[in-house]
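Right, I'll just put the structure down here and ask away after.
With one protein chain removed, the remaining protein chains of the complex are shown where they sit.
Order of writing sets the labels: A, B and C. Residues in every chain begin at 1.
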Amino acid sequence: MRLAGVARIVGLSLVAGSWTSAAEDIVAVLESSFIAKNQATMARLQQDAVQEVCSAPRGTPVEETVLSELRQQRLDAVVLPADGVFLGDWQRGAEVAGNGRGLQSSDDPTKPNGGNCYACHQLAPDEVAYGTLGPSLTGYGARGQSEPMLRYTWTKLWDTHAYNLCSHMPRFGAQGILSEQQLRDVMAYLLDPASPVNQTKQ
Amino acid sequence: MPRGYGVKTVFLWSVCLALSLGAARVPADGVFDQYRDLMGDDNPAVFVIDEGEELWFTAQGPKSATLEACDLGLGSGVTAGAYVRFPRYFADTNEVMDVEARLVHCMTTIQGRDLESVTAKPYSLRGDLGTEIEALVTWLAAESEGETIAPEQTHAAEREMYVLGEEIFFYRAGPHDFSCATCHEQSEMRIRLQSLPDLTSHAGAANAWGSWPAYRISQGLVRTMGWRMRDCFRQQRWPELQMGSTTSIALQTYMAVNAAGGVMSAPGLKR
Amino acid sequence: MAVKGVTGKMTTMKAKPISRRRWLQWTLVLGAAAALPGRVWATLVRPDAAFGATALDQALAALGDAPSAHEGIEFVTPDIAENGAVVPIRVAVDSAALPNVTKVSILVEMNPNPLAASFNIPPGTEVYIETRVKVAQTCTLYAVVEADGQLFMQSRETKVTLGGCGG
Partner (left out) sequence: MAGRIKIRAQKKGDITEVKALMRHPMETGMRKDEAGEAIPAHFITEVAVFHGDQTVMQGHWGAAVSANPFLGVRFEGGEPGDTVRVTWEDNQGGTGEGQTTIR
């Protein structure tokens, strides 16, 4: 158990010099504070470019060029559905939207991941247990199914940073959280007129 | 030491205290107000407070010593008002420590118990009624009931722990790019019906810091802030946070300093 | 092992945090348990058939004939429960409107075993029960009372949502 040992070492360096928030120091602290558990490996503590740029505590400025470059990279990296079919089955989409599991140390890695959309969004008007971190998507189907709207919605799900860098929303496609079929089903749940998302409140 | 109510003497506690719900977190639109009113003040955490107090006075370990000699920063054995000064720097270990780390230190030094066994199972698993650490931290929090939250920031290490805590608070990682800030950087927000305190603000931090540890009705257990962060990181898809680790101490320093001036009202009652 | 007996004045204002140190002024009774006054509940047989029932109508049949709704029963449950593990409920019967109630049972329609608890009310005790029950999923809860050999009931729906962050 490295509790006392490591905390002492870090404690000492804290006292000796003022804390420089260089990235390596924080990773060292994190690595001394966590242990891998099931599928939640220590590698998950390492940041990629998006995470690093978007981890600046509030108020620390990041040059606009860095942001726009990264946003463009994300946009270019988006993978549209292979056969150009954007919409799947809204019933299965409803399940993905309501499933909060997937990729946690407590989850069964053989089971499909959930999208947990209801955690942050209102969707079907009759479902009262919805979150408010994201905008309400109730009645999203009214936006229609034009090519641009399909591409926009798909890209938001695939990697929202392509439009809105440092958004709180996970990169469901780019990070491999949801499969292509699951993304199609969520698209249907959002856009299919028959989906509960597009019905009026009972 | 048998857990919970394995104590031989029959305690005919005739006293039932009415532990307030503390600053219970309910969504802004009060969807659970009716539920909380019906629940009233009767918080089963009262049992865990008693169990924590008993453990403080129970001799254990190779040195068969109680914890009465443990210095929580206000002098050895002083428990009243100690919790609200944490996390704080201790010269004897040359470290900034949280309550859990300090208790582990006293268990290993005063009682002579080995670090491995004392930290093997800090938090209850499903089916348990409560662990030693949970009960002790719950009693110590109750010993600071009504006190003003005032974490020590006089020592350079304590101030630097705050800076480190803020940095970790905003550190995004894992498949979902979650950081603590993802959920706890805005006020009046909720995940499903679970309200989210804005821990970067004084009001949100004071509300949260002041009401943990708390009895979780969904588990029938009192949980510490250490466990709360560990379970948050689990849902962030991160590896497992270790009790008393630097990240745990830094995040608690960040929260406690943001909460400074608030009132301690724990154990609270939560989902 | 010294156990501190603590008494203190309790403020009863609900909004203010009520602390352990400021307990209500109680007398503290310490000492061995007085002898139990006979196995009082041995005379009252536990309705095992009702507790074992796995469907609402089965449980009700085991309690007696089909209950009819009665306005004299005040049955209070939260419209929406923060968590199904602890759902506070209250049953109160106005004895003028419904006299001679001797038993109150609480049933939760969609629980694996709908009958959660039953209470025998001797004369001189108000028909008033407060407790907390587990509700497996959103469903109807029933308060069933027995008076003069007849069953009456009141029902209310309580919504149980997938709480927390869904994970």
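A few remarks follow.
To be clear about the criterion, a contact is a pair of C-beta atoms (placed from the backbone, for glycine too) under 8 Å apart; a residue touches a chain by one contact, two chains touch by 3 or more.
These figures come from a predicted structure and were not determined experimentally.
Here is the thing to keep in mind: the chain we left out touches B, C in the whole complex. Annotation: of C:73, C:108, C:145 or C:165, C:108 touches the absent chain (contact as defined above). Checked against the hidden chain, the listed residues B:115, B:129 or B:232 yield one contact partner: B:129.
When the missing chain is restored to the complex, the residue among B:47, B:162 or B:178 that touches it is B:47.
Chain C meets the missing chain through residues 24-27, 29, 33-34, 36-37, 40-41, 44, 46-47, 51, 85-88, 90, 108, 111-113, 115-122, 124-126, 128-134. Residues of chain B in touch with the missing chain: 4-6, 10-18, 42, 44, 46-47, 50, 125-127, 129, 217, 220.
The definition used in the following text is that only the chains that are shown with their structure count from here on.
Chain-to-chain contact here is organised exhaustively, every possible pair of chains being in touch. Annotation: A-B is the more contact-rich of the chain pairs A-C and A-B, by number of C-beta pairs in contact.
One finds 32 Å separating the Cα centroids of chain B and chain C.
With each centre defined as the average position of its C-alpha atoms, the distance from chain A to chain C rounds to 44 Å.
Counting only residues that touch two or more partner chains, chain C has 80, 161-163, 165-167.
Counting partner chains per residue, chain B shows two or more touched chains at residues 31, 183, 191-193, 234-235. Across the complex, chain A meets chain B through its residues 1-4, 6-8, 10-12, 14-15, 18-19, 21, 26, 29-30, 32-37, 40-42, 44-47, 50-51, 54-58, 103-106, 118-120, 128-133, 168, 170-171, 175-177.
Across the complex, chain A meets chain C through its residues 98-101, 104, 106-107, 114, 116, 118-119, 128-129. Of all the residues in chain B, the ones that touch chain C in their complex are 10-20, 22, 31-32, 34-36, 38-41, 46, 49, 53-54, 57-58, 142, 145-146, 183, 191-194, 217-220, 234-235, 263, 265, 271.
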